[in-house]
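Only one protein chain is missing from this complex, and each of the others stays in its spot.
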Amino acid sequence: MDLQFSAEERAFQQDVREFLASELTPELKRAVSLTPTVFVEKDIADEWHARLNRRGWLAPLWPRQYGGAEWTPVQQFIYESEAARAGAPTTIPMGVRMVAPVIIRFGNEAQKAYYLPRILSGEDTWCQGYSEPGSGSDLASLKTRAEPDGEDYRVTGTKLWTTHAHYANRIFCLVRTSSEGRPQAGISFLLIDMDSPGISVTPIRSLSGDHEVNQVFFDSVRVPQANRVGDEGQGWTCAKFLLEHERGGVFSHRLMAMVQELRRLMVDTPEGESALIEDPRWRERLAALEVRVLSLEVTEMRVLSRLRAGDPPGAESSMLKIEWSELQQALTELAMDIAGPYAQFFEPGRPLYALAGHTLGDERLARIPPDYLNTRAATIFAGTNEIQRNIIARMVLGA
Amino acid sequence: MDLQFSAEERAFQQDVREFLASELTPELKRAVSLTPTVFVEKDIADEWHARLNRRGWLAPLWPRQYGGAEWTPVQQFIYESEAARAGAPTTIPMGVRMVAPVIIRFGNEAQKAYYLPRILSGEDTWCQGYSEPGSGSDLASLKTRAEPDGEDYRVTGTKLWTTHAHYANRIFCLVRTSSEGRPQAGISFLLIDMDSPGISVTPIRSLSGDHEVNQVFFDSVRVPQANRVGDEGQGWTCAKFLLEHERGGVFSHRLMAMVQELRRLMVDTPEGESALIEDPRWRERLAALEVRVLSLEVTEMRVLSRLRAGDPPGAESSMLKIEWSELQQALTELAMDIAGPYAQFFEPGRPLYALAGHTLGDERLARIPPDYLNTRAATIFAGTNEIQRNIIARMVLGA
Amino acid sequence: MDFSLTEEQRLLQESVQRFVQDSYSFEQRRAIMAQPDGFSRDTWAQFAEMGWLALPFDEADGGLGGGPVDTLVMLEALGEGLVVEPLMATVLLAGRALACGGDDAQKAEWLTPLLEGRLLAALAAHERRGRHAPGWVETRAARVGEHWRLDGEKSAVLHGDCADLVLVSARTAGSPEEPKGISLFAVPADSDGLSRQRWQTIDGLSACELTLAAVKLPPEALVGEQDAGLGLIEAVLDEAAAAQCAEAVGAMVALTRITADYLRQRKQFGQPLAAFQVLQHRLADMFMDTERSRSLAVMAALQARAGDVVTRQRAVSAAKVQAGRSGRFVGQQAVQLHGGIGISDELSVGHYFKRLTALDARLGSADWHLARFAAQPASG
Partner (left out) sequence: MDFSLTEEQRLLQESVQRFVQDSYSFEQRRAIMAQPDGFSRDTWAQFAEMGWLALPFDEADGGLGGGPVDTLVMLEALGEGLVVEPLMATVLLAGRALACGGDDAQKAEWLTPLLEGRLLAALAAHERRGRHAPGWVETRAARVGEHWRLDGEKSAVLHGDCADLVLVSARTAGSPEEPKGISLFAVPADSDGLSRQRWQTIDGLSACELTLAAVKLPPEALVGEQDAGLGLIEAVLDEAAAAQCAEAVGAMVALTRITADYLRQRKQFGQPLAAFQVLQHRLADMFMDTERSRSLAVMAALQARAGDVVTRQRAVSAAKVQAGRSGRFVGQQAVQLHGGIGISDELSVGHYFKRLTALDARLGSADWHLARFAAQPASG
């Protein structure tokens, strides 16, 4: 066991640092620090994607032949660590990390040739159509159906919680092409143009007043069968592949950046003649979370290390999801306590980084309440933490 | 709503205080403060029972005709409050509070005339034979069987976790007299002489080294059918009656006495030039538990108030069990942290109050670790807290 | 010892519950919040008509002579409605301060119209560096001839933005942290030199940062005794905090019921969510946390006007700690058990969650009250 990077890895780390120093503008950093939603807004994302793309780093895991960077797990770890420390935006995953791997793995050459470059160039913005009103954790019960109509399908139904559907020009969907057999068996994976007649998007405002997700309605939308990825009925396989593909993950650095941010906030928050940071009770509350974040960092490294050795990560990927989401919630909760009476403050304007002048002087306070409120979603989306614990228990019980 | 006692209640409170002042000897108080088990040892219990009995208070809830005191709920509350504050022993419930109410409700005149006076006088010491190795939370699955043999039964089987079986001369048992129909329907309630041939008692030492519970074996033990309480098959009804009879309860005062004890311990525990009580972190840990105990105190009063009004307590009785057990665990856990390095200390001698000279100077430290270890049982016995939460959920869901 | 309601209290409870049911549904509330003030002046007039504004005041002052238990009954029922009217600021903070500290002339001038619904008021007792503690006062009040001159900044003044009158704590002697030397002043909102920066709260109320720059006040602006205002302010804050705990209980009761309904109805994997034991236990814990909070809210109400300050502070702080902790847990779990839709603005669940979150930030957080409780001498 050792923690050292190889000479090559150290050189890569240096490259990343130089890239961030030159490309991460103060405006981008500020926008990130004032973003209370899961993802940054489209204007920020587009700018960052373009900068990453110019460096060849927008698609770190794609094969080189499609314009990817083919990073090793350690390179990913290094990039994520440096980017988090520097306060860079995260990339929006729906294109690069979600639909693209499915197209690369299951798509035909025409699909690859058409869609992949458009993701890199930013011409296409994707959203994901999985969840439906009746199917939360039980995804296989989805009802949106695609019925053959000549060379096309007619798609009817609705998708819920569709992040950035209001920005996207394309959506990838799981749809039901058959109701025979096991529910999983009748699902197909479709790529749909958001401009298609019959699609409408209704915003869903979160309890913080943010607009990040939507409901998408499909009313007999005509979709060429050529836009199906893989065979008919292979949709569940695509979805599962994507899930496995996402295993592992590097969340701890962003959490550690939150720890540091809270520490600064405690330094800057006066109480009487002193500041919160001077009080061991506040310091220990933060320290208790920092310990957990450090633990997660090592767990992530252990999982990456195992992935690199070709071993499957096992129930640890469920554990990473639980850790990341619950720690994020605990950190935003501590932020609320630091904010004190201003934890009740609500700034309705969006995006926060575009507002001029802040009621409370310290603009950071405007982010804290919506951040806390929105972060409640972390234990719900991407498989509720209840589902994740079911998975872990099954593994521990050897069932 | 008001918190005031009536003039009569205040007079009763005065009586209780006088009784405690005269009858609670320093030796009894010390024995209580050095008891790490659920119940005090038999010598202490016997002495205290005798003193209570002389005052007519050993059986606060029995009808007067049998020698009971017929206290109101408020009187119970007052007695428990004063007794806890003074550090008096609790009474051992198996006779007075468990078998006696069943005999009074379901027994015949001969049984009442014989058994009740012997409980008051201390001639009889009872233990309870409910649990079995195969039936933990699922009591109705019990297997100990009583087969008719002339005017007698032949009882064969085994009972587990039998508190004070090593002291008792009598045991009341749930036994299976029929395997027809629902499992509950074939259960009868028997009173058995512990001297009967075929009974043997094996001690079960707890992980703290204490001997409080036992396994009792019945090998074709002859028990007169006249010792059955109620009809054959009415055992489950008796057991349920007892459960309901025990509803409500006054635990908070003992917990508040523990809070005060921990406060004293923090005053007496030095850290450097200071003492733990000077440190806001320690004070707030205790305060957080004290708040919960205060809450429980009011919840108990609300339940008592409702019982007095003739309303059923509902799911609150499950809540009282959960609160009491989890708070007791939290308090013993805090005691361990106060003990610091001495949380690992193990004093093997028993009873602690009989030991002369203490290795660590402060004899209280000898109680802390076994107390912590034994208290783990609190969330298991009398219906696990998991079962209690099932009951509460059922009520909340209206199912 | 008795925990039952009087007949009058039961009637009050029913009338508030009926009001919430008939006039304060989730949809009606949305419409109310869309009004210019963020609340409804009509509803406020209704409150006045029903006597709710006059409830906790002595009959001599034109009130109904109710005590904290009556307030508890009213606030718990209003808690289910998530009301946005300035009841806490006007009645329980400013109104009670005037009632406890004001002289007859002050009561006639301000309290009477307040009880009749004609005057909105607020209490500005906190400052930025003091956080939750009313004892930290940097704002200064200096004698200038006969008059007072106030300078300073007050923070997070609940409904201070729409108040006609703001009661402001200011230092007439001593340094910022000293308990002595604090006095309370009645400051008309239209005073020269008073400026307010309005902001919204996450639960649909409003507040303001208040700046006083050479605000000139007549001698009669002093409410209560000079230099001894902190005792009055703390008493008022404690009684209001007790009431707020009852409001929190109302919100928790509603959330637990709504969540139970949802678990019964929503199906996943072919069975209702209510069939999953983990969710059952979560619901049981929500119930218990609500009951814990209720018990201490009752205790706080019973001691909210206790003569002994330690008794009052212990009871109120215990209740506020529990309301904060329970409110957080119940709110978070209600959202979690609802899944995605729990996070949307569409359902009431998120709004109860936000109310409970905001309540903890007002009148002293759970942290702050725990520290105050722990600093008290031991009980019994």
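Per-chain numbering from 1; labels A, B and C assigned in written order.
Quick note on the criterion: contacts are C-beta pairs under 8 Å (C-beta built on N, C-alpha and C of every residue); 3 or more make two chains touch, one makes a residue touch a chain.
Model, not experiment: these values are computed from the prediction.
The missing chain, though absent from the view, touches A, B, C when the full complex is examined. Here one chain is not drawn; of B:R85, B:R222, B:R350 or B:R376, the residue touching it is B:R376.
When you scan B:T156, B:S206 or B:Q225 for touch with the missing chain, the hit is B:S206. Set against the missing chain, the residues C:S25, C:Q277 or C:T311 yield one that touches it, C:Q277. Which of A:W48, A:W62 or A:F77 touches the hidden chain is settled by the complete complex: it is A:F77. When the missing chain is restored to the complex, the residue among A:A113, A:A226, A:L243 or A:V291 that touches it is A:V291. With the whole complex as reference, residues 1-5, 9, 74, 77, 85, 256, 260, 263, 280, 283-284, 286-288, 290-292, 294-299, 301-302, 305-306, 309, 315-316, 319, 322-323, 386, 389-390, 392-399 of chain A touch the missing chain. In the full complex, chain B contacts the hidden chain through residues 131, 136-138, 160-161, 204-209, 270-273, 329, 333, 336-337, 339-348, 359-360, 369, 372-374, 376-377, 379-381, 384, 386, 389. If you put the missing chain back, the residues of chain C touching it would be 276-278, 281.
Here, only the chains that are shown with their structure count from here on.
If you average the Cα atoms of chain B and of chain C, the two centres end up 42 Å apart.
We define each chain's centre as the mean of its Cα atoms; on that basis chain A and chain C are separated by 39 Å. Those residues of chain A in touch with two or more other chains do not exist in this structure. Residue numbers of chain C whose C-beta contacts span two or more other chains: none are found.
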